[in-house]
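Here we show just some of the chains, and they stay where they sit in the whole.
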Amino acid sequence: MVLFVNGKFCKNPKLAKADDFFASGLNIPGNTNNRLGISAIVADVNKIPGLNTQGLSLVRLDYAPLGENPPHTHPRATEILALAEGTLYVGFVSSDEDGNRLFAKLLKPGNVYVFPFGLLHFQFNPNRTAPAVAFSALSSQSGGTITIAKSVFGSKPAINPDVLTKAFHLDRKTVELLLLKNA
Amino acid sequence: MVLFVNGKFCKNPKLAKADDFFASGLNIPGNTNNRLGISAIVADVNKIPGLNTQGLSLVRLDYAPLGENPPHTHPRATEILALAEGTLYVGFVSSDEDGNRLFAKLLKPGNVYVFPFGLLHFQFNPNRTAPAVAFSALSSQSGGTITIAKSVFGSKPAINPDVLTKAFHLDRKTVELLLLKNA
Amino acid sequence: MVLFVNGKFCKNPKLAKADDFFASGLNIPGNTNNRLGISAIVADVNKIPGLNTQGLSLVRLDYAPLGENPPHTHPRATEILALAEGTLYVGFVSSDEDGNRLFAKLLKPGNVYVFPFGLLHFQFNPNRTAPAVAFSALSSQSGGTITIAKSVFGSKPAINPDVLTKAFHLDRKTVELLLLKNA
């Protein structure tokens, strides 16, 4: 029998020890040698059991030159990001009710930006030669990530192309290209 | 001075009357004479003041033949939908952590489907001649809607095309097409 | 060993499938051939495992001519009701602190009414020949129902008649009648 409480096992508190509240490795640059030029090193409840029920997690984000964290949402968290190195063009888009307004900003080291609960957002390193490094906190032990390109055009199995054709106001060929590229 | 509590004014409870808990019009088909063939008639806190702090709202959804409610998320709500008339192909996609799996189903009248909190989902009427009608409840007085096509490709102002080109693994020309179509 | 999380087993998310988010049968009129002339077909977490932790459920309500959903409360939910067919006299009563005011309304198809969290409410079909049909959403995966007649006069075992005699300002004989009728 497998049982999940908040998706995680609960430990007998009497058996908890310091290492249950500890993680390491956020000083080591992540591998950004991928198409998007992005790396996320996550310190959430999956790595730190003591975060269970504590509503918080941490992420180190590395961006290659021109690397990006593509448009995504966190279904269960607000995010606050602090830029440590480089420059970063960041933004979120408000909901349909607010007119899908873009709230964007070019960040320099020491700048902080908030991505409100559940809204679509992204980060992009506009520098052609220098990497960027940021640290983000999320208001959940495991906020989840919905990367739009993956969720819309890369789901398994794929969403019916007719749905996507109409949704994005495109011809069938372009949608098939999107599906192919993001599979 | 304008003050917002949960985004809404609170009324002196002593002055509340029956009409503050009432709305009408969910029996009248919405106008689906638009590109997507979709209409949403919303009964939320903006129409029913008595819903303030009550965590609930209702929507009537009309779908033209081949009409659709395109991929979107609700940043602050779970949704449960009941199909009243027609057929409806519905689905949601789990988060990146779960492998972006598509949970889809073809609904017939009287069928009910759940779109879990914050996840990307859609509804599509696959019938070429008959409309469809559904009723949805959301677990928020005002759950918000993030239509992906609008939020990613139709924000005001537009997200930097370089960001979108990389995010969707596309050439610049296709992205410009997407931006143009969804503006 | 039997373990309950929010009163329900939690499933390993990796094993979830589309049918865990699905239910059927809300298009079929319920059987109202009972003393009250009422039927409730519930789509809650007991029928849809995927509703666990999602804070929402749905109900189809059928009313025979002169049928009613008698005065009751939901200890863990707000309710929003939409009338689909017929007419319905609905109401809720505010708490003692507000003077037990009745907020009532005669609903026609397409009308929507809210029963605020935890308050006593009812629905009654005043039509002598036509049935009525409504759909309700509740802000809980399992909001619970406390039907007053059953809870006060039909508990097992019965509440001490002395308590009820005094509470309702009645003679012993009438209370015994109430106990007998609602047992």
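Just so it is clear, A, B and C label the chains in written order, and each chain counts residues from 1 on its own.
Going forward, a contact is a pair of C-beta atoms (placed from the backbone, for glycine too) under 8 Å apart; a residue touches a chain by one contact, two chains touch by 3 or more.
All values derive from a computational prediction rather than experimental measurement.
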Whole-complex copies, counting every chain including the 3 in place: 6
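We adopt the following convention: only the chains that are shown with their structure count from here on.
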For chain A paired with chain C, centre-to-centre distance based on mean C-alpha positions, whole Å: 42
Intercentroid distance (Cα basis), chain B paired with chain A, Å: 22
Mean-CA-position distance for chain C and chain B (Å): 28
Per-residue multi-chain contacts in chain B, two or more chains: 91, 104, 117
Complex contact set, residues of chain B against chain A: 35-37, 66, 68, 70-76, 89, 91, 93, 95-97, 99-102, 104, 117-120, 122, 124, 126, 142, 144-160, 162-164, 166-170, 174, 177-178, 181-182
Residues on chain C engaged by chain B in the complex (per definition of touch): 13-14, 16-19, 21-28, 43, 48, 50-51, 54-58, 60, 78-80, 82, 84, 91-92, 94, 98, 103-105, 108-117, 135, 137-139
